[in-house]
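For this depiction, one protein chain was excluded, whereas all remaining protein chains were kept in their positions.
All chains are identified by letter, namely A and B, in their written order; residue positions are counted from 1 within each chain.
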Amino acid sequence: MVSCLSNHWQGVEKCQQWAILSNMDDSKMASTGRPVRVGIVSVSDRAHRGVYEDRGGPAVRAYLDDVLVTPWEAVARVIPDEVEVIRDTLAELADTAGCCLVITTGGTGPAPRDVTPEATAAVLDKELAGFGEAMRAVSRPHVPTAILSRQTAGVRGSALIINLPGSPKAVRECLDAVFAGVPDCVDLIGGPYLETDPGRVKAHRPH
Amino acid sequence: MVSCLSNHWQGVEKCQQWAILSNMDDSKMASTGRPVRVGIVSVSDRAHRGVYEDRGGPAVRAYLDDVLVTPWEAVARVIPDEVEVIRDTLAELADTAGCCLVITTGGTGPAPRDVTPEATAAVLDKELAGFGEAMRAVSRPHVPTAILSRQTAGVRGSALIINLPGSPKAVRECLDAVFAGVPDCVDLIGGPYLETDPGRVKAHRPH
Partner (left out) sequence: MVSCLSNHWQGVEKCQQWAILSNMDDSKMASTGRPVRVGIVSVSDRAHRGVYEDRGGPAVRAYLDDVLVTPWEAVARVIPDEVEVIRDTLAELADTAGCCLVITTGGTGPAPRDVTPEATAAVLDKELAGFGEAMRAVSRPHVPTAILSRQTAGVRGSALIINLPGSPKAVRECLDAVFAGVPDCVDLIGGPYLETDPGRVKAHRPH
């Protein structure tokens, strides 16, 4: 189900890019609270212009549907490879939209238009180098070009921001490499309690 | 044995935080020289206030007692999670107290009060990214939250500074991951010759 809301941020209405996508159902919806919000930011000039179907964003959504037991809703964006747009989008999702987790897909490579990591670094309070290391390390044995990905992660206020590559396969593989540590991180930065399906990803909570 | 000395640094006497802890015995004391000095800095608001027993610092000390053959003495500190205090403490241990090695424990996570890595980075001449990478990599397979640790290391003058997490188990595991490279690094930066028990950690000295 996709509901298309007006976007009051920067005064622009771009329904196709700024849709808030809801994927709650009754079994997932907690009786007492609002669903947690997760920003899903697809960074791609071509997907933004509509000449290319965004495949990274849907892969992130499918992964979270599969793994998260806690009711959640996606705040989805499809934006171009522009450092200011990425930066402002990440800041808005963390600061205003109330996302405890913001996941980007795309724009992490070495090409001139790939600027997601620098846009991310510009809005982080604390960089978490271990995420990028872990994601590259799991991909490296079978994807030699994993070393080209500059994906990073970190904290802004009460939001954890994670960069992923653009390919759906890499999205799943990278999330598998780090997701067991995500709920504890969200706890530590004052975010909501995220429950995962332990048959899928067993959250580690040492704190 | 703990000897409590006046602290002339910043004009403050805080014996419980600034104690120079001696753990030399005759068998370890070299006949010709003074023992090498190692700074052990426990970073914890609660331990500093005395509401929580510092466990990281004693774990570092026990590890070095076990591994170092060279006579050494600890310069131990228990300080709060304040970036200026951490920064000034590290600089003082490296520049004035004559430590060739300074090991911090605690304050490496993503929580708002965790600021040890940024305080460390602020005083380093050269960051050594390989330490943090290696420590996270050995922990990752069985501690998924290892990716949340921002621990780093590097050189200031003739001192090697290494961040460790706060848990005693992580202290031992992380030191095991890097200690074989520590004596060569101390050599290269002009510090004293550190000998280890090769049955415990075999120092690698290619230079």
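Please note the rule applied: a residue touches a chain if its C-beta (ideal position, glycine included) is under 8 Å from a C-beta of that chain, and two chains touch if they have at least 3 such contacts.
As the structure is a computational prediction, the values presented were derived from the model and not from experiment.
Asker: For a quick check of understanding: of A:P35, A:G132 or A:P168, which residue touches the chain that isn't displayed?
Answerer: Answer from the full complex: A:G132 touches the omitted chain.
Asker: Which one, B:V69, B:A97 or B:A137, makes contact with the chain that was left out?
Answerer: Here the residue in touch with the unshown chain is B:A137.
Asker: For subunit B, which residues lie in contact with the unshown chain of the complex?
Answerer: Contact residues on subunit B toward the absent chain are 126-131, 133-134, 137, 154-155, 160, 178, 180-181, 184-185, 188-190, 204-207.
Asker: Under the stated touch rule, tell me which residues of subunit A contact the chain that is not displayed.
Answerer: Against the left-out chain, subunit A lists 109-112, 114, 118, 129, 132-133, 136-137, 140, 143-150, 167.
Criterion: only the chains that are shown with their structure count from here on.
Asker: Between subunit A and subunit B, what is the separation of their C-alpha centroids in Å?
Answerer: Centres of subunit A and subunit B (C-alpha means) sit 36 Å apart.
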